[in-house]
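All protein chains but one are shown at their positions in the complex.
Order of writing sets the chain letters: A and B. Residues in each chain are counted from 1.
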Amino acid sequence: MSADAVTLDSNDKEPSYLDFKGKYSGIRGWIFSTDHKRIGILYMIGILTFFIAGATFGFLMRLELISPGETIMSAQTYNRFFTLHGVIMVFLFIIPGIPAVFGNFFLPILIGAKDVAFPRLNLFSWYLYLTGGILALLSIVMPGGPADTGWTFYIPYSVRTDTNVIFSLCAAFVLGFSSILTGLNFVTTVHRLKALGMGWFKMPLSVWSFYATAWVQVLATPIIGITLLLVGIERVLHVGIFDPALGGDPVLYQHLFWIYSHPAVYIMILPAMGMVSEIIPVFAHRTIFGYKFIAFSSIAIALFGSLVWAHHMFTAGMSDTGQFIFSLLTMLVAIPSAIKVFNWIATLYKGSIELATPMLYVLAFIFLFTIGGLTGVMAGVIAIDIQIHDTSFIVGHFHYVMFGGTGFALFAALHYWMPKMFGRMYNRKFAKIAFWFVFIGFNFLYFPMLIMGWLGMPRRYYDYLPQFHPYHLISTIGSWIVIAGLLLMFYNLFKALKSGPVVTEKNIWGGETLEWQIDTPPIHENFTEIPVIEESPYQYKENDLNLDENKEEK
Amino acid sequence: MSTQEHAATHTHRDDYGARMGMWLFLFTELILFGGMFLVYSVYRFTNQSEFHLAATELNTIIGTFNTAILLTSSLTMALSITAIQKNNKSLSVFFQLLTILLGLFFMMNKYFEWSAKINHGLFPGSDELLTKSSGEILFFGLYYVMTGLHGLHVLVGMILIAVMAGFTSRGIITHDNYVKLENTGLYWHLVDIIWIFLFPLFYLIT
Partner (left out) sequence: MENNNSHSQNSHSYGIYILVWLALVVLTTVTVTVAGLDLKTLTVTVALVIASIKSYLVITIFMHLRSEGKTFKVFVMVALLFLLVSFILLFADYSFQ
């Protein structure tokens, strides 16, 4: 697998999408481009920038928490920081993350298309993303200062506080619209632009994930749209809908908020699972086990995920019947996720495992997501949740799934697809070293949260009792290890972009999906000739026991 | 399943895909208003008698009239599409303009309704309203927000149809290329459907 020197695979006739000369040139050729690949890169810049911003707030929060009492910031500042950390990470990093970057870049290629169904709408989605990001940043500098409500904007406080809630609400609304349009685009693309011969069950599994995610984006996001709009209207016009003094119901707000925000976590995790399903077969050199189960489980997760939202509200003041029903439904939603984990592990069995960096992140994903998922199921048990709701346990839980899950899958996808996207290879040794820093640091950062939450440490508190100090100390040091790893990872990737060895080989990893049959980097229209599909994806010839087809054994 | 056109052609027309995209967008609008209906239904459930009391302030006749106006505008919108399908350009434009006119009547009625209420001191944050029970405050809050949001969508629809009327007269929308008009029609019909539900829930609960 050579990663340097020019090979015979390069297409000398057509320039890559990076060099393509369209209607505009220079920077305008990028910010006015409707090429899904360029839009994916534009998103990548935004996503990674906001990740760094969000991580900075997280880093500073952990610095505050390294010792009890006020360390580097006041309580009020701490409130603003965790709000910003949440708003940026949730709305500007994790929710758009994998779909906007890798969905945009690769979905059309994976189904044998030249672009998405609505390329101009795609560009508009990015403009909306940018606008939302600017609004969020403006909330920091405008008078009133950043919001201090938490990213959940619970009423009545979000109606009463003098901070820049309106800016944050507008940012989230605009970002929601961006998400909706992306989802709309992807659903239509998958229905209308699959290449000849690619039936639904010959699509790569990441396409199934993007498709299921897109539906959740389209259906669930409008609910947060109207909810946040109503909070803004309440602040300005005092209609009473979300003001308890006038008859408004805070529990109703929470219902509406979570009717979106729970499905939102499936918007976060489904594409990540799609990445895992893509990467495991390649580096285990085996056909994916249980293709149909994985495909259908994506749909099942999207479906069941809309039924469980009130498990975020067990201590809010719901009826006992309501609580019981939601707890029961929450148990169900774990099942399709577990099905995926079992299928991935079965794919590894008797595989020829290659521990390339993408595979490391993916294996870490399975481990971290399992911890996160299981702690989630624990939280779904009402009697347990009464104790751990609003504690560090929950913070640990969702960081295991969102960061250990989606975050790691995003890093995996970066290392897997970057050579194809840019025609450059990164230093593999540094990539692995960075991985170990991130992985080990991650567990030091978040595992103590599970313990101290269990012991009673509340979340969103900048001060704490002395008995929690050792856990916070370990956690903060863990955050430094993670940051060191991330810095090395980003440095490695950026350096590769600028001066890494050039890659022109079409298929450096030995993948079986369509992106590995086209040029590196792809030409403007992806394919010189749209392929006709005959085989299923993931047909690995070596070590393939054909367990799911013929039930033969070697 | 669709086929990809040859790589040499850069644009391909997919009316079915355009309609699919529009339907998906309509779902988001449906659920946006659906969220408001969820709020309405909870507050009504917990404030039944006060909702009944507050609803007596609304004028059923204007509400019914507005319902009839909007239903008719859906008709004219549908007829405009049949007209262009039959290559009758001027009839299509006529129906489109008629739809806009009906939308205008709707908005004028709304304006009169709202100003009457506001003149009686019944608007969000008013002293008069604050003397009433919380159920009544909620009713009026929902009334203004929901009919206001709906009215905004009527306005947007009118603008869209005006643009389509322009396209139709200029021959951009023709008898074999009218998916833009169809999609605008879909939007307009959804705005009508939302009002079909708003009407009984606000005007007919006395």
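As a working rule, a residue touches a chain if its C-beta (ideal position, glycine included) is under 8 Å from a C-beta of that chain, and two chains touch if they have at least 3 such contacts.
Bear in mind that the values here come from a model prediction, so they are computed numbers and not experimental data.
Engineer: What are the shown chains that the omitted chain is in contact with?
Structural biologist: A, B
Engineer: Pick out which of B:Thr72, B:Asn109 or B:Thr174 touches the chain that's been left out of the picture.
Structural biologist: Here the residue in touch with the unshown chain is B:Thr72.
Engineer: One chain isn't shown here. Among B:Thr64, B:Ser115 or B:Thr131, which residue touches it?
Structural biologist: Of the candidates B:Thr64, B:Ser115 or B:Thr131, B:Thr64 is in touch with the missing chain.
Engineer: Decide which residue listed in A:Ile98, A:Ile241, A:Ala310 or A:Val503 touches the omitted chain of the complex.
Structural biologist: Candidates A:Ile98, A:Ile241, A:Ala310 or A:Val503; residue touching the omitted chain: A:Ala310.
Engineer: Name every residue on subunit B in touch with the hidden partner chain.
Structural biologist: That gives, for subunit B, the contact residues 2, 12-16, 19-20, 23-24, 27, 30-31, 34, 38, 41-42, 45-46, 60, 64, 67-68, 71-72, 74-75, 77-79, 81-82, 85, 176, 182, 185-186, 189-190, 192-193, 196-197, 199-201, 204-206.
Engineer: In the complete complex, the non-displayed chain touches which residues of subunit A?
Structural biologist: Counting only subunit A, the missing chain is touched by 191, 215, 219-220, 223, 251, 255, 259, 306-307, 309-310, 318-323, 325-326.
We adopt the following convention: only the chains that are shown with their structure count from here on.
Engineer: Mind listing the subunit B positions that touch subunit A in their complex?
Structural biologist: Per the stated touch rule, the residues are 1-4, 7, 14, 16-17, 20-21, 24-25, 27-29, 31-36, 38-39, 42-43, 46-47, 124-125, 130, 133-135, 137-138, 140-142, 144-145.
Engineer: Taking the touch rule as given, give the residues of subunit A at its contact with subunit B in the complex, in rising order.
Structural biologist: Going through subunit A, the ones touching subunit B are 112-114, 117-118, 121, 180, 183-185, 187-188, 191-196, 199, 218-223, 225-227, 230, 233, 237-241, 246-249, 252, 255-256, 259, 525, 527-530.
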